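All protein chains but one are shown in place.
Presenting chain A:
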Amino acid sequence: MTRIDRRKFLAASAATVAAASFGLPKAFAQDSVDFAGETIEWWIPFSEGGGSDVWARFMAPYLAKHLPGQPNVIVRNVPGGGSITGTNEFVARARPDGLSLLGTSGSTQFPFLLGDTRVRYDYAKLIPVLVSPTGGVAYLPASLGVADASELSKIGDQELVYASQGATSLDLVPLLAFRLLGLNVRHVFGMTGRGDGRLAFERGEATIDYQTSSAYLTNVEPLVEAGTAVPIFSWGVLDTEGNVQRDPTFPDLPHFVEALEMATGAIPDSVEFDAYMAFFGSGFAAQKPAMLPEGTPENIVAAYRQAFADAAADPDLQAAKGEILGEYEQAVGDGVQTLYEVATTIDPEAREWVREFLMSEYQVQL
């Protein structure tokens, strides 16, 4: 399987060691943590009803159950400013006492990775305690006559249309992916969700689309069965060493890097590919991290990591997770750091390339 960019992985490991050796106060390490009678606020920088909100509300009772002292865990929505506002506010206000937790999403990570000047948070300073991956499947209309990724060259120069939420949204990942595949895709922006893209596909307006795993299973699989749509690749997941693996929900479908090899014959060693991997990690493989504020004592961090590890293993959670968590393995305990670094770091050269690319191709001023 493909190794994620080597430099980045080494940097990530180094950062982990650094954080472990002098980033955290050790004095409290032996103290026991007890949250009995406390209320823990889980900040979500999105409004009620969004994907991140559902994720936090689903996890909250299990976190409460497994933290020492069974505190009350509530979700606090702080929406606005494309999730930058709430995250800025958390970083400015939250105390490192274990009573405030932050959950963000790819939409919060992207402005950070792209170097948006209004971002006041630094992921390197927050302390991850859980990372939830997500995934999705890209598909084409059957009428194109493409059965799998190896036949993508059949499309040739024909223009495909993709209904996008915007060049700097999560749809940046498919934008970079289609480019790597050598597809000629026109992106029509201004969709308000992936659901809009699916409708456009069903109307025949869009001729290439992707849906997140749960939406794919409920809404696109019927189209595949009816013979009108063909799945091409899944985004895939990252294992604890940072390698891309097939999506456990779709074990028979190649992941994007496999598809890239099938279509173009090789995996490029380019800045473009590095950029794709950074945004793929941040937007899918490690989309939703839960973090404690900078300076949180080590024993509290340890208590949280243990609680999320226990929660993820809780048979009740496993029975109820359905399509909220999907088949994805939650990164918990000590496995959390590597995935987190992948989601929140980008090679400066790749960042610069993306910024210039977005400016020249899509007039995006960053």
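We adopt the following convention: a residue touches a chain if its C-beta (ideal position, glycine included) is under 8 Å from a C-beta of that chain, and two chains touch if they have at least 3 such contacts; residues count from 1.
What we mean here is this: contacts and distances are computed from a predicted model.
Novice: Would you mind picking the UniProt name of the chain not drawn here, from "Tricarboxylate transporter", "Putative ABC transport system ATP-binding protein", "Cellulose synthase catalytic subunit [UDP-forming]" or "Aspartyl/glutamyl-tRNA(Asn/Gln) amidotransferase subunit C"?
Specialist: "Tricarboxylate transporter"
Novice: One chain isn't shown here. Among A:G37, A:G227, A:G322 or A:P348, which residue touches it?
Specialist: In the full complex, the listed residue that touches the missing chain is A:G322.
Novice: Tell me which residue among A:G37, A:G190, A:G227 or A:P315 touches the hidden chain in the full complex.
Specialist: Considering all chains, including the one not shown, the answer is A:G190.
Novice: Can you work out which residue in A:D53, A:E298 or A:E341 touches the chain that's missing from view?
Specialist: A:D53
Novice: Can you work out which residue in A:E205, A:E241, A:D334 or A:E349 touches the chain that's missing from view?
Specialist: The missing chain is touched by A:E205.
Novice: What residues on chain A make contact with the chain left out of this view?
Specialist: Within chain A, the residues that touch the unshown chain are 47-50, 53-54, 57-58, 61, 74-82, 84-85, 88, 93, 95, 118, 161, 166-168, 186, 188-190, 193, 195-196, 198-200, 202-203, 205, 214-215, 217-219, 222, 320, 322-324, 359, 362-365.
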